[in-house]
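Removed: one protein chain of the complex. Kept in place: all other protein chains.
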Amino acid sequence: MTRRPVLLLSVMAFGYAFLYLPIALMVVLSFNESRLVSVWTGFSLRWYAELFENEALVRAAWLSLRIAVVSATAATVLGTIAGFALSRFGRFGGRWLFVGMIAAPLVMPEVITGISLLLLFVSMEQALGWPAGRGFTTIAIAHTTFCTAYVAVVVQARLAGFDRSLEEAAQDLGAPPAKVFLVITLPLIAPAIVAGWLLAFTLSLDDVVVASFVSGPGATTLPVHVFAGVRRGLSPQVNALATLVVATVTLGILAAALVSRNARRG
Amino acid sequence: MRAGAEPWRDPDAVPYVRIEGVTKRFGGFVAVDDLSLEIHRGELFALLGGSGSGKTTLLRLLAGFEAPDRGRILIDGQDMTGVPPHARPVNMMFQSYALFPHMTVAKNVAFGLVQDGVPRAVRDERVAEVLDLVQMREFAARRPDQLSGGQKQRVALARSLVKRPKLLLLDEPLGALDKRLRERTQFELMAIQDRLGITFVMVTHDQEEAMTMADRLAIMNRGRVAQIGTPAEVYEYPNDRFCAEFVGDVNLFEAQVTEAGADRTRLACEAAGCAIEVEQGAPAPVGAWCWVAVRPEKMAIAKVPPPDDGAPVNRAAGIVRDVRYTGDLYVYRVELDAGATVRVTAPNLTRRTDMPVAWDDRVWITWSPLGGAVLTR
Partner (left out) sequence: MSAPAPAPSAPRASSAGRRLALAIPYVWLLLFFLLPFLIVLKISLSEGTLGAPPYLPLLGRDADGAWRLTLSFAGWSHLLDDDLYRDALIGSLRIAAVSTVLCLLLGYPMAYGIARARGTRRTILLMLVVLPFWTSFLIRVYAWTGILRTNGVLNALLLWLGLIDRPLAILNTDVAVYIGIVYSYLPFMILPLYAALERLDDTLLEAAADLGCRPWQAFLRVTLPLSLPGVIAGSMLVFIPAVGEFVIPELLGGPDTLMIGKVLWTEFAANNDWPLAAALAAALLVVLVLPILLFQHVRRREEGA
């Protein structure tokens, strides 16, 4: 290109600004002493202090973390098997239905997922007596279900990208199928499995709508708690919380980048 | 295989690999069609064919990656039906090499021995030995992505040899190498095979490669064996037009049998404008339509007419339409007066830069009765 694509560059600049300005603003405002967003009255950490003194919020965050770990792990197991089945099992009975059940959750509006799972849990409780009430278990099941689809897609994409003759070569050299999976397939799709877990963890930690439907009294996740708060009005504590999240994610990604760079060098 | 040892000619020899009436379908596509084949111990056997001829499927059937729909495969007298790939005394060298990217060269090569539970000391020794064989010992600690194509090929070979399989399967073993490296590697591969005495079955679409390397080869067409034999047999005595055209270049004349002798056949050929004589027992009665195949190097080309000895036999006149100079050879395309176009090659015997025969020259083509072959299909 001899001509600089000015229009393209300005659209891209606008797009990235659009994506990042709200986040940057929140980070700045989290240190603002004033409650008002349009006035800067001075640097302060008071919102961070209030954040950690807010017991309900800390409790909700702890619940969210536990649910996210459990459902991300379960979804990773289910999703890895599902992704493996989709790319390696060839044709099997009911494959079309399976493909549908993996793809649909990716786009399904959350209100539908939420209400349908709630009605399922209520019906199950009536019919079987389990799950008794709604809380940790029901939220974890709901999150596992929609996260499974995401993990399956990530794992399947990775499997599709690698040479199948690697698995055949291992078999040819004397490894039975289960061993092939353990020593060849699993190490090679490990990055996708880790990515899938992190994705599931984030999705679970981030979910407001489904959790609003399937949580019960006494089991409020962090997003549900925050949502109730922000519906009532402004709360600069949320800015502080957001800043902490952004900082954690940024650090995590930098660490991952460093680790992978070192791994490539070594 | 040592020169002179030709167990396939011995009716009492027990074949090492027997493929008995094997059929394999994929959906409606018949990849291998009721195919039977025998391969002997120590042979370097090539499966030669085009795309979709079934050669790769046959190799995968031998390895156990596919199960035959009908028929069975025996290796060293043992029925392989139902034996999974990991339990077969067979190893394969993959076309893509399939080196495990997360393991070093040494680990890749040791993989098969680890599966068999070979003790570490023995394992290390055998890995070193086989890496020496392919001259890759100094690369033992490298990972596959740090190797060149030729090096990967050697590692893949070492990995498939280290278990000393009864049968080594090679899927286009030299396909990913450039021409020069391919030629050198051909001879190395043959030398290794000769030294170890392992039976090799190799799939290739490259007829030159099959001719150079194989003790015997099978030409495959649409899931069946079109011809099987030594390279010379297949080249000089093709079974049919498909085999004649698949291996090497050939001129084909449609002709009618006029004299059917016990060891000599005479045919009338309109397109060549002469009678054709072939020193071969007539495969069909007088009046039957056949094909005569004459390889380009079996024809001679001259600017002066041959001495006239009555009715023309194996002799035609024409105009040179095209000359290709490849350094070692001249390749001529000659349009005969009677209509056919033939391809003739002549060795480049003396140093010169002008053309002994050039475009639009009037030439005479002749060939010996020993140069042609009569084909019925």
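Think of it as A and B in the order they're written, each chain with its own count starting at 1.
One rule holds for everything that comes next: a contact is a pair of C-beta atoms (placed from the backbone, for glycine too) under 8 Å apart; a residue touches a chain by one contact, two chains touch by 3 or more.
Predicted model only: the values in this text are computed from it and were never measured.
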{"item": "Absent-chain contact - pick from A:139, A:152, A:200 or A:219", "value": "A:152"}
{"item": "Among A:12, A:56 or A:182, residue touching the chain not depicted", "value": "A:12"}
{"item": "Options B:67, B:140, B:300 or B:331, residue touching the unrepresented chain", "value": "B:67"}
{"item": "For subunit A, the residues touching the chain missing from this view", "value": "5, 7-9, 11-12, 14-16, 18-23, 25-26, 29, 36-38, 77-79, 81-82, 84-85, 88-92, 94, 97-113, 115-117, 119-120, 122-123, 126, 141-142, 144-145, 148, 152, 156, 160, 177-178, 202, 205-206, 208-209, 212-213, 223, 226-227, 230-231, 234, 238, 241-242, 245-246, 249-250, 253"}
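Keep this in mind: only the chains that are shown with their structure count from here on.
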{"item": "Distance from subunit B to subunit A - Cα centre to Cα centre, in angstrom", "value": "56"}
{"item": "Complex interface listing, subunit B residues touching subunit A", "value": "63-65, 84-88, 90-92, 94-96, 98-102, 111-112, 115-116, 159-160, 163"}
{"item": "Residues on subunit A engaged by subunit B in the complex (per definition of touch)", "value": "163, 165-166, 168-177, 179-180, 184, 187-188"}
